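To start, I am sharing the structure in question, which I have written as structure tokens.
All protein chains but one are shown in place.
So, chain A:
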Amino acid sequence: MKGNEVILEGKNVGTERVHNMDFTVLKGQIVTIIGPSGSGKSTLINLLNRINDPLEGEILFHGKNVKEYPVPELRKKIGMVFQTANLFTGTVEENLKYGPEIWGEWTPELGKELLRFVQLPEEFLSKDVEDISGGQQQRVSFARTLANDPEVLLMDEATSALDNRTEELVEEELLQLVKEKKITILMITHDLEQARRLGDQTFFIADGRILEQGKTEDLFESPATEELKFFLEVE
């Protein structure tokens, strides 16, 4: 266990599609979220940075309801990376500075640093996003989110479109972030190997409910529910 400060907490969270979700996320941990397609994984993490709001229950960030934070500030602190890069038309630099400029925190140095971090050459700053490969775009998207210096990183199948090498690279970066910046990560993945490799904790979601949560090892080694047993077998 790395530290034990609770950073995110869900209490009886429900929407039209997910129900009675209780969960705890500790600072500096990687939580991997697994479960069948359509089970409500995306629905859950979209509630954390208020892309949507729950109809029932509440979500606490540092012990305070997420609704009590100014929305932009919350979203700066809880960053999100999507399955597709969703880059804005323009150059790589324009994308990287989008967040920091909102807070007046942009410097050209930061741009270079971010690109170094995702292992892209500095010259990429002036490149048009249309002119770089899909994997590179995804890394720029990742860097764009990191540019906001988030405390929590939400990743919705963010590495699933990457080739193996790039995926490995991003995984290394994630581990580095956790180690150096004590960042907390919640990542949805369909790659069970990845979920096991990276996770400190794992949530298993099925049919709109968190059926199991706990140490990643425990879930994979000794699943408590029939659903998880079955899921681990067929996937």
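FYI, contacts are C-beta pairs under 8 Å (C-beta built on N, C-alpha and C of every residue); 3 or more make two chains touch, one makes a residue touch a chain; residues count from 1.
To be clear about the criterion, contacts and distances are computed from a predicted model.
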{"item": "Undisplayed chain, where the name is taken from the UniProt record, one of \"Electron transfer flavoprotein subunit alpha\", \"Phosphonate C-P lyase system protein PhnK\", \"Molybdopterin synthase sulfur carrier subunit\" or \"Iron export ABC transporter permease subunit FetB\"", "value": "\"Iron export ABC transporter permease subunit FetB\""}
{"item": "Given A:Arg50, A:Lys112, A:Lys127 or A:Arg197, the one touching the chain that is not displayed", "value": "A:Arg50"}
{"item": "Contact partner of the left-out chain, one of A:Thr145, A:Thr166, A:Thr189 or A:Gln213", "value": "A:Thr145"}
{"item": "Omitted-chain contact residue, chosen from A:Gly28, A:Pro54, A:Gly99 or A:Gly208", "value": "A:Gly99"}
{"item": "Touch residues of chain A, complete complex, unshown partner", "value": "49-53, 67, 71-73, 75-76, 79-80, 82, 84, 86-89, 98-99, 102-103, 141, 144-145, 148"}
